[in-house]
Every structure is written in C-alpha cells, then in structure tokens.
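Worksheet: the structure to be examined is printed underneath.
Omission of a single protein chain aside, the complex is shown with its protein chains in their original locations.
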Amino acid sequence: MRPETRLTVSITILVVLVAGGVLVVSYEYYHWRPMQYMILATTTSTYDSGLLDYLIPVFESKYNIQVRILSKGTGESIEIAKRGDADIVLVHAKTWEEAFVNEGYGVHRVGVMYNDFIVIGPKNDPAGIKGITNATTAFRKIMEAGNQGRAIFISRADRSGTNAKELEIWTKINVKPSNKTYSWYLEAGAGMGTVLRMTNEKQAYTLTDRATWVAFRDQLNNLEVLVEKDIILLNPYGVIPVNPQKYPQRNYKAAVAFTKFLISEEGQRLIADFKKEGETLFFPMARDFGKATQLGFPNQAQEVAWYDTQDPLALQSTAFVTIAVLNTFHNLEVNFSPSLICSWDDM
Amino acid sequence: MNPILEGLVKALWLLVSLDPEVYSIMFLSLRVSGFAVIIGAALSIPCGATIALRDFRGKRFLMSIINTLMGLPPVVVGLLVYLLLSTSGPLGPFQLLYTPTAMIIAQLIMVIPIITGVTVSAVSAVDKGVREKALSMGATGWQLTVTILREAKIGLLTAVIVSFGAAISEVGAVMIVGGNIRWITRVLTTAIVFETELGEFGIALALGIVLLLLAFVINWVLTQLQWSGLRR
Partner (left out) sequence: MLVETQGLTKAYEGREVLKDINLTVQEAEFFTVVGPSGSGKTTLLRLIDLLEQPSRGRVIFNGVEVGDSERERHALRRRIGMVFQQTVLLNSSVYDNVAYPLKIRNQTEDTIYRKVQETLELVGLKEFEKRKATTLSGGEMQRVALAQAIIYEPELLLLDEPTVNLDPRNVAIIENVISHVNKNLKMTVIMATHNMLQAEQLADRVAILKEGELAGIGHAEEIFGKPSDFLASFARLNNVFSGVSHVDEGGLAKIDIDGLELEATITRTGKVTLFIRPEDIILSTSPIASSARNTFRGKIIEATDLNRNVQVKVDVGKVFVATITRRSFQEMQLNLGSEVYLTFKASAVHAV
C-alpha cells in the first residue's frame, strides 16, 4: 500500500493498542486494587462446604475489605502462609497450627468452630463396625477385615487435616499404614470429593468430614455413616493471622478484623445457623473456653479477650471504592447462592 | 441425561444467559493467555528470526535448549514463578502473587520457548535464495528482514496459534501463581478443576465446551490471517 496510507494505518493501530492498554490497565487497577483486600488460605473441605461464601459477604460489607480465598490442601495452605503469601490461615490441623505459631509465623491463634469426622463405609459393612462408638476400635476391625481380604480403606494421603486425623487414629493402635505394608490401604493423594467418589466405586471405608459427606451423599449410593460422635473424631478449626513482624507487607489489620468477626457473637451465630440439607455442619466454640481448651486451644480465653479489645472502627477499610459498588458488577448479594456452586437442578 | 449432552446444553445456557461469573472467567482466560501470547510473540519472533538468520558458535546448542524448554511442563513454570513472586522470594516486594499479572508472567515464560522455537524453524525453512534474491533486488537490512518474515508468515502464525492453544488450556501454572481465587484469578481451566472436585461434572463439561468454543473462534481468526492472500 501507499506509504501514506501505511503510516496512517500504523498510527491508528498504535493508538488503538495504547488506548486498549490503558483501558485494560485501568480496569485491572479498578478491579483488584480498589480497596483493601485480604488473602485467606484455607482448606478445600472448608471452602467446599460453602460456609465461607455464606459468611464472607457479611464481613466484607461490614469492614469494606475484600476477602480473596485460596482453597488448597492444609499442607499447601500453611506452606503458603509461611512464605508470607497469605494474610491469615483457617485450617484444622492442631499439630501444624501449633508449629506454625511456635516457629513465629503466626500470632493470636484462636479456635473458631468445630465439626466432626465420620467413618463411612459400604452398606453391607464387611468389617462390622456399624454403631461402634469408639473410632479406634472401628479402625482396628477394618484392619482385621482388610488383612482377610474383606475390606478396603482409602486414605486422603495428601497432608490434609482429614489425613492428619486419620493418621492420628492409626497411631493409637500402633499402625503406620501404607500401601506397601497393607495392600487393602489405598493412598489416593486427592481431595475429599474425589476420595468419596472413589470410596463409593470401590465400596470401601474412609474417614471424612461431615460437611463434605452431606454435600456429596446423594451421589454416594453404596455408602452410609457407620461410626460417629467419638471425641477423637471432633475436628476443631483454628484461625491464625500471619505474624506482622515476620511479614510486615501483609495486611495484618484485615486479618485481625476477620478473626474478630469470626469469633464475635454475630459471627458465631452465623456459623451455627449455617445448614445444608437441614443439617448443621459447624459448631461454634470461640466463646466456650472449656471446650476450646479441650480441643487444643489452651489460650482461648486470653486471645479472645485480646481480640475484644481491638477497635472495629480502626480496623475498617476507608477505601474509596466500596465492596457494594464492586459487587454490583458481580451480582453478589448477602444471601448469594453462587451460580456455579449450585447444581443444574436448582436452576 | 447423558452427561455430555447435559454439558452441551448447559454450556449454551451459560453463554446465552450472559452469566456474569462465566463471562468474567472467559474474559480473564482470554486476557491472560492473549497478553502472554502477544507479548511473547513481540519478544520471541525477532529473537527467533535473528537466531535463524545468523550463524554463530553454539547455535545448535542453543536450539537444543530452546527445544527442551518447549516441552517444559506448565506446572513447573508455575512453581518457579511462584517461588519468584512469593513474598519470601526475590520479587516479593512487588506483591504480584495471586494476580492476573502473575498468571500472564507465568504463561509468558511458558510461551516464549515455543514461539522462538517454531519461529526459528519457520524462518530457517524460508529458502536461502529468497534472502539473496531480495538483496540483489536492492532490499536493505530492515526491508530484508520484513521480506523474510513475510515469507515465513504461515510458520509464524502457527507459532502463535500453537502457543495460544497451549496457554489457554493449561491449568498448572495459572493454578499455582493465580490461586484460582473467585472473580480475581479464576480462569476456565482452573474453574473446570474446581467444579470437577465438587462433583459438578455437568458444569465442568460445560465450561470445557466453552473453552473449546473460545479457542475455536480465536483459531479461526488466526487461520484466516495465516492463509490470507494466498489463494490461487
């Protein structure tokens, strides 16, 4: 083409590119740096239960802080927080939580809620554990049945809280299970949903948290709850803000605000009210100091007291753009049922 | 209902109903992979052309390295970029982790060896005589390079198409450096993983079909460019 038209075209393209670039950058800026945000590292089972999507909008509109959730395995979440890539962790793995605090990565750890694990297995129950109230005994019976070739146990084997609990029970009967030593012990290395489906397919036994079971049980026709309500099966959740001295870049204020919210009366009430298919999935324990201590939070009383002294107004974000404005674009409301999390039948 | 059929119907519904979350995810996928490929091409094509047109010591060795990097698993790239951008990492102060920018960076690194490698191949395949012919007709430096690149057009666009396909359908890198955070860094591939984990196979399939449709539209446009002006 003529040199002149070529020049015009080039300039037009350049202008379009630059304009486009400016638009994109400003959209990016508007979209994710309009306000304070906080990165919460939690576990897949916690996130998949739907509790957070229920709680967080309340927090966000109250404090005007955007919560960004990383839902990974417990091990990964803690590792991420140790590297300073998250502001706060919400997990259910006592040993790792304690190590996290002792190694100086976290401060002001508090217990928020607990739920429980259940042992599920095939309806025909070859190991004969149905109704046993002692989870440890049940595990032993599964092992015996397994050794006789009548039963299979599937483990998360992924460093999750559930995995940690399962191993804790095996330890009580002095067993260090692995597929090498016991052929009936399968190490899935996967999330709870996947493991549940696998357990269903193979008509095996496994340990699961109640919340995920409730969410999935319609798909799991071969399985039912066999053992529950043993104390050892209780699963406490701890929330730990990341130490600001270790990582001053992180949003410590927001982490404190969120924790304060969780353990507040309102937060605890919301947790208790959260139901799926008519079942309560999580039990608040922040202000039940006796229970908290029993479940591994010896400093609960002091920490709660400390949080109570934190002034909510000082913790609120004073950013220009509010969550409400941002959320109109996303079509979010307080009682939002996420369109992608509900199933087709609900639509 | 047959799950695949269910997925197809759901896919169409999600698109037609202008579901904001799906569109947000789609546009993020496009944006991240698009930018990665555009920037990647701008960097790699001149590099690749230069490597192809010059002879220098260690050229074969360099090509082996590039070819190896082409096969670098995206998840490994993701891991490396994560360690780089992490607060504990060298680029910590920039706080880029779990943002679309981090995802673009990761995909950019993944895409550069691919485009460079294919460009070298395409430009090398241009008849050596073309360069001399152009020279003898009086073309100078810049004109010469443009002429050769034009001759390699089909190959260059293949590089773009292939790398875009790889970028938009990879899940490892964007999962690790993006974190699959809802509304912020969730793209089609990570959303599919998420829905699959939840057991929502129908929605996961639907998203997969949306991804394919998206890729098809983009590739159709690129293929037009690739073969333009070369009708009989």
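Here the chain labels run A and B in written order, and each chain numbers its own residues starting at 1.
Assume contacts are C-beta pairs under 8 Å (C-beta built on N, C-alpha and C of every residue); 3 or more make two chains touch, one makes a residue touch a chain.
Values in this document were obtained by computation on a predicted structure and should not be read as measured data.
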*Would you indicate which residue among B:G58, B:P93 or B:G138 is in contact with the undisplayed chain?*
B:G138
*asked:* I'm checking contacts with the chain that's been left out. Which of B:E151, B:E170 or B:E195 qualifies?
replied: B:E151
_Residues of chain B in contact with the chain not shown_ = 127, 129-130, 132-140, 143, 147, 150-151, 153, 229-232
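Heads up, the rule we're going with is that only the chains that are shown with their structure count from here on.
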*Between chain A and chain B, what is the gap in Å from one C-alpha centre to the other?*
32
*Once bound in the complex, which stretches of chain A touch chain B?*
24, 28, 31-32, 39, 44, 48, 68-71, 83-85, 191, 193-194, 197, 215-216, 219, 247, 249-250, 329-331, 338-341, 343-344, 347
*Okay, in this complex, where on chain B does chain A touch?*
6, 10, 13, 19-22, 24, 31, 86-89, 92-93, 95, 97-101, 179-184, 191, 195, 197-200, 202-203
